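A single protein chain has been removed from this complex, and every other one stays in its place.
In order of appearance the chains are A, B and C, and numbering begins at 1 in each one.
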Amino acid sequence: MMAKAGVGALGAALLAVLVFLAISSWSRQPAAAAKPSAQPINFPHNVHVGTYKIDCQYCHSDARRSEYAGLPSVERCMGCHKIVAADKPEVKKLADYHAKKEPIPWVRVNKLPEFTYFPHKAHIRAGLKCQGCHGPVETMTTFAARTGTSLRVDLLNLVGFSPAPPPLTMGWCIECHREQNATAGRRAPLDCVTCHH
Amino acid sequence: MNRRDFFKIVTVSGAAAATGGCQQASETILPLVVPNEQLIPGVASWFATVCRECPAGCGVIARNREGRVVKLEGNPDHPVNAGALCLRGHAALQGLYHPDRIAGPLVRDGGPGFKSATWDAAAKIVADKIGALRAGGKGRAIAVVTQLENGSLGGLLDRWVQALGARPRVTLEPFAYESIRAANRLTFNRDAIPYYAFEDAEVVLSFGADFIETWLSNVSYARTFARMHSFRDGRAGTFIHVEPRQSLTASNADEWVRNAPGTEGLLALAILRVMVDEGAADRRFGDAVASVDVKRAADESGVGVETIKHLAKVFAHAKPGLAVGGGVSVSGTNATQTQVAINLLNAAAGNVGKTVRFGADSAYGKVTPYAEVASLAGAMANGEVEVLILGPGVNPAFTLPSGLKLADAVRKVALVVSFANVPDQTSALAHVVLPDTHWLESWGDYSPREGVVGFLQPTMSPVRDSRPMGDTLLRIGRAALGVEEGKGPIPWPTFEQYVKGTWAPLVKGDLEGALRRGGVFADVAPAAVTLKVVGGNAEPAKLDGDPSGLTLLAYPSLRFYDGRSAVSSWLHEAPDTMTQAVWDAWVEISTETARKLGVVQGDMVAVKSSQGTLELPAYVSPSLHPSAAAIPMGHRYTPYQRTRYVAADARSLNPMDILPAVTDPASGGLAFMSAKVTLTRLGTRRPLAVLQATHDQDDRELAQHVALGAAREQALRGRAPEPPPPTLYEEQKYPGPRWGMTIDVDACVGCQACVVSCQAENNVPVVGKASAAYGRQLHWMRLERWAEGKPEHPTNLFLPMLCQHCEVAPCEPVCPVYAAYRTEEGLNGQVYNRCVGTRYCGNNCPYHVRRFNWFQYEFPAPLDVQLNPDVTVRQLGVMEKCTMCLQRIIAGKDRARDEKRAVRDGDIQTACQQTCPTQAITFGNLKDEGSAVTKLTHSPRAYHVLEEVGTRPSITYLRKVVRGPHA
Amino acid sequence: MSDGRTTTSPTFADVNRDVLRTLDPPGNLYFAWMCFVALLLAGFFAAWTGQVWWGMGMAGKRVPQMWAMYITTFVFWIGIGHAGTLISAILYLFRARWRTSIYRGAEAMTIFAVMTAGLFPLIHAGRMWFAYFLLPYPNQRFLWPNFRSPLVWDVFAISTYLSISTVFFIVGLVPDIAALRDASTGWRRRIFAMLSLGWEGSDTQWRHYRRAYGLLAALATPLVLSVHSVVSWDFAMALVPGWHSTLFAPFFVDGAIFSGFAMVLILILPMRHFFHLHAYIQEKHLDAMGKLILVTGLVLTYFYICEIFTSLYSGEHIEKASLFWKVTATYAWALWTMYFCNCIAPLVLFWKRARTSPVVLYVVSILVLIGMWFERFNIIVPSLGHDFYPYTWGIYYPSPTDTMIVIGSFSFFFLLFLGFIKLMPSLSIVEVKETIPPPVRDRAHGH
Partner (left out) sequence: MATETVLGVFAHVDTTVRALEALRARGYHDLTVYTPLPVHEIEEVLDRDRPVSRVRLFTLIGGLTGIASAFLLTIWSSMVWGLVTGGKYMQPAGSRISGSSLPPFFIIAFELMVLFAGFATVIGMVVLGRLPRLRPSASYDARFTNDRFGVAVHCAPERAASVHELLRTSGAEEVKSR
């Protein structure tokens, strides 16, 4: 009877160790990527990029000069949509925002892991295509991306497979940099502090 | 929450985002409604303005990212500071983003507290009262007190005062140097403070003038002093400093002469007497010093006759020399006499017109003398003032001596209106608070000296709901006058329009250019002055209180000036270089006094004067004159600092609280050295947070020096190139540049500007007193003071210590996860993401420059808005250290790449280098033979700290060149 | 086998009975101890939780003592973990028969001590939740640990040591669990049947078993010596004056054995008393243990002298300053405590009466443990406190958190050990039988 209690105490203590370690460790792992969800305006990339062949940087005009690609100002959207397709319901939403002088609360889709610096500018300067990282945008209706580390890949790695690293993870960046250096003769940096500082 | 995302997300223009600074991060991105071409998210914009943290008026440029100012730097085009900035200037950001900043107008809630009000309601209270007074013909009952505003705001206020028939505006600056003006009136017939050309002097003889700390224009004079003093091409000037206390300035002197407090004038006359006697000065000065007895002067001042003769010889032979006077012990009741003596000394040595230049006169010459402030206080006490308007930056209840009983006088005023934007001791007495915008959010201009007009422009939209004082007063004034906008004596709708109107003739059409340059800078023709030799007179300073007590030296602090900068936690955490103490005030007592009282450092001591008692921990200094006790001014805490960083302690830290209101009769200036105090041991302890364990190098040759003669010889002969140290291993190859740094210990004056600049640039958190005292401060850079020689008369060497970026770095191989490694460009990389926090690297660093995040340090809102978006905010449990401003290197390379060229020497400046007034720090590519840093690395004075450990640092120090007895 | 022969020599059945009796339901004293230990353990977890939540600052660490009591206690426990495998492996290879009655307890102690020690790198890490970065496994970042870092050597050395010790322990347990299985019924029997792998003691099994056991002992022997050497290199590879010494590996190994034997005595003596195992743990065992403590203690004294001598003889100003500071300044009391406990106190064991007196042995063992804890403390804290750079010299003060965690680590260890002695035979049934004369019907055929 008493022995059972002793064994129980021991087991409980050990379990507490494990539970504690697990919870505290798990809670501070790098956050997984945000899931793409509904945007305030159902913006069709395929129409803009695919059908009308608008250059990415026409709207994301900061990409060539800034760390961030940036989003077009409402003013810029209205530049075309004052006339073009002004009767469509989604475009009317845009006009509403413009009239109210409110920014459109777009939902973030591409999210880098924490504490990482990614300058769009340097990549545009190197002549990379946006699609190289962001996927075939011209075929997407609403933009979607699955980014960030995944447990599945970790587990596959652990048992000896080496699956392709998921987009916007470190391995993914490194893979491209290495490939570019090896095949295209570029000097894509592989120094840790280039992105982590 | 990831701090960087915060910045990415809120890339909104305009006021909405910038005011809050406390928005929660959301997973939404807000684009601009209307594009703002000046602000590209992710790209820094720079706005030039003028620092208003003290009347020196240095030019600053503010780095704006995503609509927020994240860093201040000196304006390289500005003639006063030429790119350098002192620690107080950097810390202005913390005033801008102060957690206690007042949001919106406040009015009394009927009791001791305040309640918020609308701008209309609050302004109406003031306008009604003023209108009523004016209608009753009692305009004189309105008083306006501001800090030194000599530009448009001053002009507007003067018009306002005139329009309403109020009392003439009083500009209140606690340190007003009335005695210099008075002495110049007497000897040169000119009521002005001239420009002192340190850079042209061979010998500087300073009587207490703490020009590296606060005297007149510390950045400007530290900069020009370095040009005169630091060793370059075999030449170096000499600096002699006379002061009872070894201040920071004194410890930069080649010869520090410790005198009895208040005997500076006597010494100056004795020196002049010797000069006259030995034929080194014109005979006409003989009359002026006829009554001076060198022997008696030596006895009274405690300075030997030989020393006086030596000083006279050195000073007389300088071509040219420069004598300056100031500081607390030259602010007694004999201050003007002392300054007259110094003027005579300059005149006798032929320095006037050479190193003492009238014409480009300092703005300080326009400050209202203290005597008038005192008379205003008297008027208030008599009930003659019914409305008191206090501008921002003035805090008379704190900065004026308690002997003036100012607080009591203010309480007699029916309506006190404060424009403070952070609560202080005086705004607590106000009835209405109409928060002014911070100077970084304001239009304006300021002229630090004749010919130089610095322009202020908003560098961001207001952080809190506040309005420019000019706008508010225009509104109130018009309401009181009962006129509409555009009419009457003050017709301007806003202060901005008034300012631009006054600028129009100055800028000659190129407003944008002037704003970009930071103002309009013109050379002023020197003004000739004629000397009137007046009789030298040196009475001892009159001291109030127990004659057997110690002379109280209440000295202005490098960190807080008069206390207005004390709102910044960065400054509280930047150690006082001499004591290395943070977060507390102290009373500095000599070893003799300490022995008599039986106290050691940290023991509480009651300092009693005729005005009251102050209880402070003791700092025992072997070098202080035994007849003195010194207390730094300006120590005060704001509410959030009290709760967060120091154990709540309501007692005063302010020496002004025990200072009698005594004036120097000749100038009307406040006598800061006016009290004798008696000290008693309290028996309790409040240990000081002193960062440096010992000032004794223990023969480890961390800070090295070389005698002037030897340095000259080496400079002439050069140094044989050293063979590379033998190694079994492959030398590291650097495909690109290899970054390196040199630090000239000879040039470093210990001003701590680099420390605070680094803190601002690199998101270094503030840890508070307890942590700092326990070796947990997080500064990436520290300024060490190493004392050599006799403890009572040490030679101090200042050693800025930061990550040495060793080639054979002990920290790297011990890291289990490659978080510490050597980059291709010769830096010690530290990858925060990868760091597990074993702290092995921290142990193994012989320099102990690695910093660990012991806790999750917070940046209380809205201080978090200041964070540099290019630098990671570190998580708890992570090791961090100097990165040699990696983000600036990346930006510099990026800029060069955009311009399709290689990085040039000087393209990239680290934050510490950029701000250094004496240019002691040089950064660059060590592989480039032509770069400045490579040349300095090969200097004969070059050495590495702890060279024998074999770490082969990338930071090379240059030995201090010592002259004088220790050489 | 003559040394095993006494007039009251137990039989094989006695051995089974006596050893299995130790697993009888425990009394109130046992539970009182268990409660006390569990209470301390709760404090340990509370302190640890606080530290993970608020940060490493909860522990009294600072610049320059970035390491302090955690690493002290870590090295202490690793040291304790040495005696077990030393007794079981090295003494096995040397055929020292007196090991048989104590080795099981010592092995269990080893494993629990290494487990306790293994907690400390986790407790100590600023970001415990990323401790897995130290493990070499393929990952999405393409990153690997730095095999040049002594801490990675630690990871390998300690995990190998723990694995091999555990394997050794379990292999030794298999025949005993079979005996346990055969003496029990019901669900216990089924569990023991599984744990014993169906051991039957057939000749084939014994043949491979003996060979495997011998090989494991041969593998474990260099491992014992290597583990503490590797741990010592955590210090020896660093530059810190007082650490940077080639002496450290043998110095640490000796110290570890010294403290390990002391801990064995601390555990064995009460077991002998409460379980009435005087027939198996005899005076000659105590005597042998006493002699080992004495010898290792004398060797340790020699190392201390060497350490001081090399410091003085080096001519290195910084090295000498560090030594001088240790001997005279703030932490001098800790240093002199260590010298007394490790050098002076064991000298009493020169007398045989002291070596065979449980009370004296117990007191000496406790002193030795105190001394050995302070040895590690003196290596870490004062050395760091007065190293190269005078600016940052400083004094470390333990905080409630690290004090609680250090004390709690003892509770963690004792909880495991208390549980073990009631769950598994704490004497090896098989090996104890080896020491007593086998049953012989015909004297003529006996030995």
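Quick note on the criterion: a contact is a pair of C-beta atoms (placed from the backbone, for glycine too) under 8 Å apart; a residue touches a chain by one contact, two chains touch by 3 or more.
Here the structure is a predicted model, which means the values were calculated and not measured.
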- In the complete assembly, which of C:37, C:52, C:117 or C:178 touches the absent chain? C:178
- Task: Could you tell which one of C:21, C:188, C:207 or C:352 touches the chain left off the display?
- Result: C:207
- Note on the structure: Touch rule applied to chain B and the missing chain gives residues 728-730, 732, 806-810, 812-813, 815, 818, 820-822, 952
- If the missing chain were put back, which residues of chain C would it touch? 11-13, 16, 136, 142-148, 152-153, 156-157, 159-160, 163-164, 167-168, 171, 175, 178-179, 181-183, 194, 197-212, 215-216, 219-220, 222-223, 226, 230, 429-431, 433-434, 438-442, 445-446
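As a convention for this text, only the chains that are shown with their structure count from here on.
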- Note on the structure: Rounded to the nearest Å, the gap between Cα centres of chain A and chain C is 50
- Item | Rounded Å distance between chain A and chain B, as computed from the means of their C-alpha atoms | 45
- Task: Quick one: which residues in chain A touch 2 or more of the other chains?
- Result: none
- Two or more partner chains touched - positions in chain B: 818, 834
- Interface with chain B, chain A side, in the complex: residues 31, 34, 62, 65-68, 70-76, 97-98, 101-108, 111, 113-117, 119, 121-122, 125, 191-194, 196-197
- Query: How about chain B: which of its residues touch chain C in the complex?
  - Reply: 691-694, 696-700, 702, 771, 774-776, 782, 784, 801, 810, 813-818, 834-840, 842-844, 846-848, 851-856, 875-879, 946, 949
- Message: For the complex, give me every residue of chain C touching chain B.
- Response: 54-57, 61-64, 66-67, 121, 124-128, 130-131, 133-134, 143-146, 148-152, 155, 234, 237-240, 317-318, 321, 384, 387-394
